[in-house]
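A protein chain is absent from this complex, but the other protein chains hold their places.
First chain written, first letter: the chains are A, B, C, D and E, and each begins at residue 1.
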Amino acid sequence: MDINILTVFILAIFVGFEIITKVPPTLHTPLMSGSNAISGIAIVGAIIATKVGGEIGTWLGLIAVIFATINVVGGFMVTDRMLKMFKRK
Amino acid sequence: MDINILTVFILAIFVGFEIITKVPPTLHTPLMSGSNAISGIAIVGAIIATKVGGEIGTWLGLIAVIFATINVVGGFMVTDRMLKMFKRK
Amino acid sequence: MIVAIPKEILSGENRVAATPATVKEFLKNGLTVQVESGAGNHSYISDQEYTDAGATIVEDKTALFGGADIVLKVNHCVEGEASLLKEGTIFTSLFQTTKEIDAVKALADKKITGFSMHLIPRTTLAQKMDALSSQSNIAGYKAVLTGASHLGVYMPLLMTAAGTIPPAKVMILGAGVAGLQAIATAKRLGAQVSAFDVRPVVKEQVESLGAKFIEVESSSDDGVGEGGYAKETSDDYKKRQADLIKEHIAKSDMVITTALIPGRPAPILIPKDMVEGMKPGSVIIDLAAENGGNCEVTEQDKIITAEGVIIDGTLNIPSSMPKHATQLYAKNIATFINYMVKDGEVNLDMDDEIISGSMFTHEGNIVHEPTQHALNQ
Amino acid sequence: MIVAIPKEILSGENRVAATPATVKEFLKNGLTVQVESGAGNHSYISDQEYTDAGATIVEDKTALFGGADIVLKVNHCVEGEASLLKEGTIFTSLFQTTKEIDAVKALADKKITGFSMHLIPRTTLAQKMDALSSQSNIAGYKAVLTGASHLGVYMPLLMTAAGTIPPAKVMILGAGVAGLQAIATAKRLGAQVSAFDVRPVVKEQVESLGAKFIEVESSSDDGVGEGGYAKETSDDYKKRQADLIKEHIAKSDMVITTALIPGRPAPILIPKDMVEGMKPGSVIIDLAAENGGNCEVTEQDKIITAEGVIIDGTLNIPSSMPKHATQLYAKNIATFINYMVKDGEVNLDMDDEIISGSMFTHEGNIVHEPTQHALNQ
Amino acid sequence: MDKLFIANLLYVAAAVLFILGLKKLSHPKTARNGNALASVGMLIAIVATLAFYGEIDYKLIILGMIIGSIIGALFAIKIEMTQMPQMVALFNGFGGGASALVAAAEFYSRTGAGETTTFLISTIALSVFVGTLTLTGSLIAFAKLQGLISGQPIVFKGQQVFNAIMAIAMVAFAVGMVLVPVNIYMYFLGVVILAAVLGVTLTIPIGGADMPVVISLLNSYSGVAAAATGFVLMNNGLIIAGSLVGASGLILTMIMCKGMNRSLANVIFGAVGLVQEDASGGAQQQMNIKSYSTEEAAMILDAAEKIIVVPGYGLAVAQAQHAVREVADFLEGQGKKVLYAIHPVAGRMPGHMNVLLAEANIPYEQLKDLDEINPEFEDCDVAIVLGANDVVNPAARHDKSSPIYGMPILDVDKSKTVLINKRTMNPGFAGIQNELFGFDNSIMVFGDAKQMLQQLLKDLKDL
Partner (left out) sequence: MDKLFIANLLYVAAAVLFILGLKKLSHPKTARNGNALASVGMLIAIVATLAFYGEIDYKLIILGMIIGSIIGALFAIKIEMTQMPQMVALFNGFGGGASALVAAAEFYSRTGAGETTTFLISTIALSVFVGTLTLTGSLIAFAKLQGLISGQPIVFKGQQVFNAIMAIAMVAFAVGMVLVPVNIYMYFLGVVILAAVLGVTLTIPIGGADMPVVISLLNSYSGVAAAATGFVLMNNGLIIAGSLVGASGLILTMIMCKGMNRSLANVIFGAVGLVQEDASGGAQQQMNIKSYSTEEAAMILDAAEKIIVVPGYGLAVAQAQHAVREVADFLEGQGKKVLYAIHPVAGRMPGHMNVLLAEANIPYEQLKDLDEINPEFEDCDVAIVLGANDVVNPAARHDKSSPIYGMPILDVDKSKTVLINKRTMNPGFAGIQNELFGFDNSIMVFGDAKQMLQQLLKDLKDL
């Protein structure tokens, strides 16, 4: 395994730990929702999976694409809807 | 160039930006001093340089080792001395 | 029905039982109001103001009393007044029924329905009618002002070019309504205030006003009885408590006493020897003077100096602040009357705690236990 | 040198010029102190306490005056006292030299060196000797207490079961030392306080006590002269200012006036018609009564009621708080004397602002300009 | 430069956008922006993959993406605001599921091609395990919140032990996958099934107020799953984004736990629900008491514009007059309107509240008596009741049997939210319970008034 990819992994964890420090309670749910949408990055994997595979891989990949797209599209949209509510008059 | 090393670089910068958020003024100098000692990491480069080189490289490397060691040893020691002062009675 | 507001005849009484505002309330409730001419003078209310509010001014006291269905006064029924009333009239005032036995008898004989504002139960609901509270509150406030005027020293701490003036030490004995207001007022003026009362709940109330509650700290070395109670009522405890109070009084610049026990003479909290122990120039305001005083040396309605200590036994202190005393009392009594009156008619609901509780004569009988008791003695 | 402390003979004067504490200070500075028997009675200081501090008690006034090098009093030199003094004696008291011209002459004739505590310069350094400040401060404090006692209403805002009591409105005219202390005390009691003074610096001081300073807002529509000044002294401005004050006074429950102009009669700030405009039962405490009063209706040393308004012109208010009034005055005068005395000897340094400034007679001459001026008129 | 390099470069750009997006998402003012940034990042990542990742079955993918988009968008648009939390749970489950599916796809194709390095198999096992657990756990959370199954914690005896055994078994299967290639498909299936069961059994004992914490934790898991998948595919984008979400989700979970005064362990091991039950099962006679932290109270106040403070005897007992003024000053400084409602019999003597508030120098103009203030509650956002009880007891209005029936009270319940501070559920002077505390718009913040207000001020400043 490439050492650099491990380094990337470790540094990314650090960044993840550090960027979230203080979050007002009202933002707990939107932040959760937004970060959930980001975890839809699995879509990249899903796209790649469709190509690699034999039969099973392709079909699993398709379902994965659907799932991940729901996560991404739904996630960002729901988050945005929540955040719209907070706008101060 | 390896993409991962670039990724590492970018992530490291993010970490650097994120870890320092609020520093009480009394710690400004010690923190500066401590992080200065870390920049003595050039010592690693210096060690490597001694090997690579022809004549010039080696000698430049030696001076670099001396410089970097001063930075590292002096840096950490001075930082520690400063921090010792803050200990509450 | 006609509500009559006579002029008070006890000397030194500046209050009156109605204000233009309460007159309006009566009218709104379907009653008619007659006010004796000049009744409001001492409270800075002119006859004109009553007329403007809708009352009729009556010059003749006999006519006023004789024609009234409800008579509202501040003081109890003074000699001769009872005889002017017609049978069945409702008479309401601040009436110390166990003390003014003769007046009670006169009312009972005339078959008057007598209510005393003294007897209104101290419940949350009845607070709007609680004249004892409203008048005690004035007494507590005024006591501090009078005391501070008597004092030869400043109340607050002052650090000046000519030296540091320590804050006056004020001690309040009895922290009921008057005592609490005295605490608040003395604190406002910057004094160091401590207080004592026999009721233990009062401690929290005293402290909620930022004053110190004087109490013997339960020494932990000699075991404590069930929940600490046994010990605290022990003789030793009582003695130490008394010593502590004595000690505090000796250091005080001003002592205000308000301790009362309903229906009984006021307890003596400051015997003569304690007065002797006080600093010359210090002041005692005895708000219990009317009931015999909490200080042994107090003389009713007099300001005396004994052993260099100024002892003020002035009676009827609320009357010295007539505008607000009248305003509050009138509101209390009007709330009470309007509570009984529906659409212009009185409804004596004997099941009602407030109505039955504050009634002392009815249809020729004395219906208040303790008053009956006092009569029999 | 002998310092003599006579008993005050003006009626109603409870103060005295020394306390046991200041006696000790004199002794430490090498002086001898003689106190007239009973001098401290009204201030609750016994002869014994003076003796304990190191003073000698003298029964005979003539002997006391005749033997003294320095005589310290509270009041000016009352009839007969001057004749008892020996030539060259230093006499110091609260002396209104422009008013008590005869007494000044008597002292000058006797070649007495006279100092008045009234004339001590109002500098930062001299504040320890500033008896005017210490006594005015008492007056301001006491004025509020007396006023509140006269009032028919509460000072603070109270929201009670029998209705909401609005805070009393108190207006202070003249915000020197007495006025500022009156503001502070009235605020302590919870009143709504506003104040006015002719000196513009006072605005900040009034506001620093949390009270409102009454002033005409400079309307921006009609152009402002150099830095706003021209306009503010215009007749229109003055008129609007007067109207504003009148308006405030009409709404006030209590007005305390303290306005003085050194060496001149007090300005009339409340003419009769303003009194008429006030609510019945409201109160005016005129601290300027001694100098003629700020209220036209004020009668010196009397409490009167005019148009339903109580007007208190009581004189010598500090004397009604004798313990502290004496303590502070004695400290002021002792600081002044000890300032002049080095090792038991008086050193009259005429270059010293404080010494020369407060001297009014010396070696047979009247050395104080305005006094000289008053004498010539 | 080769295509993969470009793709990777774009992944890094996407990652940077994710980082910035998450940062902004945690500040109220920039949150919406942050979400937009993150979504742009996602777009870049997707485009990069489609454009530079070589032979892909575009038709299939476009089909899948269209289906997914429609479903996702429909859900997101149709859902009601109150159902947001379960939506997040559902989406999250899909995300976890996708990771697991990708890993599974890789598993079949790579093992089919004979690749069985320890690294590959173990990352696949991890991805499948975490992904599947996330999927089933999220579905349970969704079902609970949506009311499909009971929202109450469901517990049974030996649950912890059962879970532990399952977890151990699953790890054993995973180890088996690596060590015993012969049975690899069987073991794989075992891992999938056990992970699915674990997802259910770990989530089912949690309920009520703790659900958000669980969802947040599951969100963190889905990040971990994505990262693991990233290692399977050796894909930078997945690794960075996945570990970002994994780490930040964990932090968020911990922040949420702290806000509820719980430890994370408490939540993970399903003990949460039990504690919760104890606290609410007390003497409150059917009242549904909502106890909030000062932090949450601060958020509520932050959103309010008109606030009415109702002081009572408890404020005096706590001597909190200065503290309340500080809080009010701060709120006014933020442009809010603050009034004080003084009930005529609040406290223990006439004018008790006046004495108290005068000491703290609260301007008289802000003090309103009963008649003045009662109409004001209608359009008041938050009424803060501080140590008052009898004077805000609605029983006085309707309960003829109540000893205080007929007394006029402060109509705090008319305001949008009633924030009540007292130390316990004990009654006040009149000795009677107060139904107000259980009203839908009532919120309790327990504690001594002074301490509570001081903490509240701190929290307000920290927002």
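Side notes on the structure shown:
To be clear about the criterion, a residue touches a chain if its C-beta (ideal position, glycine included) is under 8 Å from a C-beta of that chain, and two chains touch if they have at least 3 such contacts.
Please read these numbers as outputs of a predicted model, since none were measured by experiment.
Note on the chain not shown: across the whole complex it touches A, B, C, D, E. The residue touching the chain not shown here, chosen from C:G54, C:P121, C:G210 or C:G308, is C:G210.
The residue touching the chain not shown here, chosen from C:M1, C:A161, C:V216 or C:V346, is C:A161. Residues of chain E that touch the chain left out of the display are 322, 325-326, 359-361, 458, 461. In the full complex, chain A touches the omitted chain through residues 3-4, 6-7, 10-11, 14.
One chain is missing from the display, and on chain C it is touched by residues 156-165, 167, 190, 192, 210.
The definition used in the following text is that only the chains that are shown with their structure count from here on.
The chains that touch both chain B and chain E are A. The chains that touch both chain A and chain C are E. The chain with its Cα centre farthest from the Cα centre of chain C is B. The chain pair sharing the most C-beta contacts is A-E. Each chain gets a centre from the mean of its Cα atoms; the one farthest from the centre of chain D is A. Between chain D and chain E, the centres computed from C-alpha atoms are 69 Å apart. Chain centres here are Cα means. That of chain B falls 74 Å from that of chain D.
Counting partner chains per residue, chain C has residues 127-128, 133-134, 137, 188 touching two or more of them. Counting partners per residue, chain A has 2, 5, 8, 12, 14-15, 19, 21 as the residues that reach two or more other chains.
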